[in-house]
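Handing you a structure now.
Note that one protein chain is taken out, while the other chains of the complex remain in position.
When the chains are written out, they are named A and B in that same order, and each has its own residue count from 1.
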Amino acid sequence: MTNWKKFSTIAATTLLAFLFAVSAYAADVTLNLVAEQVNVTMADGAVVPMWGLRDAASTPGTATVPGPTISAVAGDNLIINLTNNLSEPTSLVINGQKASESGAMVPTWTNNSTGNRTNLNQRVRSFTHEASTGGGIATYRWDGLKPGTYLLESGSHQAVQIPMGLYAAVKVDVAPGAQAYPEIAYNNDVVLLFSEVDPVLNAAVASGEYGSSPGSGLYTTSMGMGYLPRYFLINGQSFRRFSEGGTVPLPAGFVNGTTLVRFLNAGSRTRNPVLQGPYMTLVAEDGNPLPYPLQQYSVYLPAAKTMDVVFQPTAEGRLPLYDRSLGLTNGTTSPGGMLTYLDVGASGGQVIAPNGGEMLVSGDTFTVQWNGGLGAVRYNLWYSLDNGTTWNWVAAVGAVTSYDWTVPAANSTTSLFRVVGFDAGDVKVSIDKSNAPFTIAPRTSALLVTPNGGEELTSGDVYTVQWKSPTNATIGYQNLWYSLDNGATWNWIHSVGPNKRSFDWTVPAVAASAPTSLLRVDVFNPGGTQISSDVSDGNFTILPRANVLLTAPNGGETLTSGNNFSVQWKAPTTNPVGYYGLWYSLDNGTAWNWIGTVGGLQTSYNWTVPAVGGVTPTSLFRVRTYSSGGAILSTDISDGSFTIQP
Amino acid sequence: MNAFARYIRGRVTVLAALLLLVSASGAWAQIDGLTGTFFNFTAKSGHIITPDAASMMIWGYADDSTGQVQIPGPTLIVNQGDTITITLNNTLPEPVSIVFPGQQVTASGGAPGLLTQQVPGNDNGANPVTYTFTVNEPGTYTYFSGSHSDLQVEMGLYGALIVRPAVQDLAACSQYTQSAYGDCRSAYDYEFLILQSEMDMDIHQQVELSMIAHPTLPPAIDTAAYHPTIWFLNGRPGPDVLAEAGAAWLPAQPYNCLPRGNPGKRVLARMIGAGRDSHPFHTHGNNFDLIARDGRLLESAPGASKAATEVGVVPDLAVSDYTQTTSPGATFDTIYTWTGQDLGFDIYGTADAHTCSDPACPDANNDGFNDGDPTIACWDADTYEYCPDHGKPLPVVLPDIKDLAFGMFYSGSAFLGGTGVLPPGEGGFNLNNGYFHIWHSHNERELTNNDIFPGGMMTFFIVEPPGIEIQ
Partner (left out) sequence: MIRLIKPFRILPLLVLLILSGAYSAEAKVYFQCPTLPGGSLNADSNGDGMLRADDGEINLPVSEHEVCMHLSSGDGFVNMADKVLDPDGDGNGHLQYTFGFSNLTGVPDSLAMETGMVAANFPAPTIRVREGDEFYLTLTNVGMMLRPDLFDPHTVHFHGFPNASAIFDGVPDDSIAINMGSSFTYYYKIMDAGTYMYHCHVEAAEHMQMGMLGNLYVDPAQDGTDYEYPVGSGRHFTQFAYDDGDGSTGYNHLYPLQISSFDPNFHDMHISVQPLPFAFMTDQYPMINGRGYPDTMNPAELANSFDGKTSQKVNSIITAAQGERILLRVSSLVTTNFNTLTVQGIPMLVVGNGARKLGPLNDTSQYYLTNSISLGGGEAMDIILDTNGPDGIAGNADDIAPGTYFLYATNADHLANNNEDYGGMMTEIQISAAP
């Protein structure tokens, strides 16, 4: 089961701001991104561990490579809260946008110090502050965004973290969806983010082998071993033949419109994209408008470069776009790699996909695409199972040109999709449907989506199990099991109803790392007969929890004296806990007030908030674990102070 | 004897022949290729003999009028406004096509490919594809196979397309009769093609073994691991680039690459990135001015021009540089001129009694500067000598010949057109006593042929003394 999601987009609705500097009208664009490992299935079927970014708001979901495209308006303030679930500290930088926290980026060194260099042997690990491993959170801020196209990348250990996949596109418009720069207007834009994957490097990093000493025969560095990319991606995907259910053409505007193509290169090698057909007008480099536009059919795109070009399609049709540096293979096979197609419609609002002939499966996510333009600011989406006789409602969306559609349960060879566009005055400006019918086939077997191999889960955390169930039979109930021993023995989790497709699973306690864990879903009919079953494609790992983790109060809460508050923590699993000791502080931890002890099996406590003289914003809570013999095992304190009010 | 001389002794007779031709032949400063509007190509395999005496299989486009496969493919020299028709046949074991970036091409016949219509493998004339397009703009372009390009470009299926301007508006620069884009900004005395590519000899060996074992099956080759070991200009590695065009002993490599010019002449070098790597191409002797990229002049507005230090009138956005990154699939038109200005000594030496004068530049006191305006230097009308340096001796004393190593292209003299005493067996390959200036990839690893230095992506620009015929 593949984890690569279609390139998703975070649209930021903001006030129009023409100022590049901080504007009185500037809006805050706040994102919560999670960096985590994800197994990506390449076009040739190889599964490569990568590090991706996930928008926490789009849960349940998985991290993607590249991360979600970020859209904002010039003058906005971009704030990203980054949660780090990776095996090393990480961070985010956007070269070309001014980092605003404390005025400048403060580097972090391999000796864990921060600030300016203090000795000759220091080496930089991160160009800025970091989010620590094990769920650490860091906030990055860029005020007064400058218009243009930029790369969001890891600012930490780039030799590893960029090839691993920590990058995403950032597009900042002067007027959203219409004006890229004060001088450059467009009808449609296309983001083309080029990147590479050297599977040997990624495997070495994921296995912890990376950084071994020379002579050990193990992986040292990509410089020492030789960097050899074998997968060549555009927007996280390499070319696959249509006949292999592969590459979906990208909507690229319409005849006589203006199409903006945003080229980005997150790989380590120069690419030379060629757009076959029209000349492109190069208008901006790294977000800086060029002094004079240049006419070229090819673009020189070195590592970390962004280049914006525009062209006016003169005819309806499909334009090939490919890397003339010939990154056109998948693994050892050809064709593949950095080849895609730009579809030019006769006019705006045209359905690009599904456009006839596709084979969709109920329950799957299919990315519907259409041409924007013609002034449409919102679209209504419909589908038909009977060749357009009756239309079923899908969704209403804003000024976007794609939608991740969950294919309904059906069995139809006469399905169509319809997109209706409306302008700001709610006037219908476009209506189009699939040129020809496509097929929706029922799902005939269960399919476990997550966890599907490669994930690292931690005891006591809540993890969202996701699966797809058959749509060709009536479901009675569904049972979930997990195994720590590669399927030799299965442990009961829960039984859920027929309509559930996900379950929030509290990861069981393990005393030691369980790298051969699996999850299984069994689907039964109302009569209790098993219809289908699926198991994770690969092993995932359940990690023990070494130390107690206080989750509430954890900073920012406001509690009232006399009320009850449910203190929550996660139990360590590496050693049996005899009992917990609980304290609170009113003065940021200078003095701790004893509350009492609770049994080693408890993970919560109903606390009566104590009386205070006045509003006390410097309150903290402390939980400590003891062995049955009374030895202190671990301690945790609220990450930030909370407030107690009288 | 230096390494270069040592190395190419094997080809000296050829080279000698070449150098004799240099002084006589008129066929040395033009771009060889096919003219017309209808062309018939067949993609086929063949072999070349590399300078290290290895036989290497190549795939190339053959002009059906000769049937001779070649790298690069035939250079198509056509006229702006013409409608070009190219019919492609294929004897290779896998589908082949041609794409022409920057052109609006109509393709018919054959079978659909990923980038255009393609001729099936082992087709042998059954399903030719016809590519038709009208060349609306003059300039330098390239073509290559749009089928399995990662292997077929490696194997040699690429070429150059040159579009001559329909109108030559050279009234303002009447000393010129030719230009690349139709006006004085791209006018030139001589033009040369510098098409750059590289090959991984292992891949070619794998392809040959596959075609021996399975003549009709597409070779399955891992091209991502490619590691080029030989480099080419116009399909030849150094030193073969110096041999004459059409040399009988290089049947599949008909084009040479030997730019030449007299002092003060404008030389147009049309550079093309035909392989998959970029190459930093360094012009010794002087900066060039990049005037066009991908067949489009570097101008802020139609007709906008400036006077460039080195070469005179060029488009206003032209870029002066001494190294041009030639990137894959792109084309770069450069203009280069060598004058010897401000060397600080008389480039023709002080031995002979040559004069330096320009009737249009009165210089009674012979200080080399216009008597009316001492900031205007005078240039000799005939020799293009820079008069302020006239009569100045070489400012340094040269070592005794016993302390020196001599290059085979050294005339024996520090002066243009001069001669001098050389030890036996040294020099001797500079028939006109010109200045040889090496032009080469400055990623010096690329100056080798299969592990042997020198060779690869290198040639010489010859500054020929005044009076030596270039064409």
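Quick note on the criterion: contacts are C-beta pairs under 8 Å (C-beta built on N, C-alpha and C of every residue); 3 or more make two chains touch, one makes a residue touch a chain.
Quick caveat: nothing in here was measured; it's all calculated off a predicted structure.
Asks: Considering the complete complex, identify which of B:Asp32, B:Asp169, B:Asp222 or B:Glu310 is in touch with the unshown chain.
Replies: B:Glu310
Asks: Out of B:Phe100, B:Tyr158, B:Trp338 or B:Trp379, point to the residue that touches the absent chain in the complete complex.
Replies: Among B:Phe100, B:Tyr158, B:Trp338 or B:Trp379, only B:Trp338 touches the chain that is not shown.
Asks: For the chain that's not shown, point to the residue among B:His47, B:His284 or B:His354 touching it.
Replies: Missing-chain contact among the listed residues: B:His284.
Asks: Footprint of the hidden chain on subunit A, which residues?
Replies: Touching the chain left out of view, subunit A contributes residues 20-22, 93, 95-96, 98-99, 103-107, 110, 115-117, 120-125, 127, 143-144, 155, 157-160, 162-163, 211, 213-214, 220-224, 226-227, 268-270, 285-288, 290-292, 300, 302-305.
Asks: In the full complex, which bits of subunit B touch the chain not displayed? Write them out.
Replies: 2-5, 227, 229, 278-280, 282, 284-287, 306, 309-310, 317, 319-323, 325, 338-345, 347, 367-369, 375, 377, 388, 391-400, 403-410, 414, 416, 430, 435-438, 441-445, 447-448, 450-454, 460
Note that only the chains that are shown with their structure count from here on.
Asks: Cα centroid separation between subunit A and subunit B, in whole Å?
Replies: 49
Asks: Considering only the defined contacts, which subunit B positions touch subunit A in the complex?
Replies: 99, 101-102, 104, 114-116, 146, 148-151, 153-154, 220, 222-225, 273, 276-278, 293-294, 296, 298, 300, 317, 325, 327-330
Asks: Touching residues of subunit A toward subunit B in the complex: what are they?
Replies: Listed in rising order, the residues are 228-230, 270, 272, 274, 276-277, 279, 292, 294-298, 300, 320, 322, 324-329, 331-332, 334-335, 337, 339.
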